[in-house]
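The other protein chains are all here in position, but one chain of the complex has been omitted.
The block that comes next holds chain A.
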Amino acid sequence: MAKITYIEHDGTEHVVDVKPGLSVMEGAVKNNIPGIDADCGGACACATCHVYVDEAWREKTGSSSAMEESMLDFAENVEANSRLSCQIKVSDALDGLIVRMPESQH
């Protein structure tokens, strides 16, 4: 299990254990954490699972694919540490990961 902290835009924190193999998006959705809509269920087709990866974790979460990059390009309030959370696979190496949610996914 990897402990992941999801921080809503208003600062509310949710700390949950996520099974390795799931995506960071699935970890949020299965725990009913608000702020990640994930309309396409992880097909990299909607960009409604946008998160900001905590600086300390940027390297460990890897880099985005060309498809993810071009989806993110059109999401709102994109920053250098923006990712689509459905494209980040949880592993033991991500134990302690912190992600923040944007104000809105649409």
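Here is the rule we use: contacts are C-beta pairs under 8 Å (C-beta built on N, C-alpha and C of every residue); 3 or more make two chains touch, one makes a residue touch a chain; residues count from 1.
We take it that contacts and distances are computed from a predicted model.
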| item | value |
| --- | --- |
| Chain left out of the displayed complex - its UniProt protein name, from "Electron transfer flavoprotein subunit beta", "Aldolase domain protein", "Quinol:cytochrome C oxidoreductase" or "Ferredoxin reductase" | "Ferredoxin reductase" |
| Among A:I7, A:V24, A:A47 or A:V90, residue touching the chain not depicted | A:A47 |
| Chain not shown: contacting residue from A:V29, A:V53 or A:L97 | A:V29 |
| Positions on chain A contacted by the hidden chain, ascending | 22, 26, 29-30, 32, 34, 37, 39-47, 67, 70-71, 73-75, 106 |
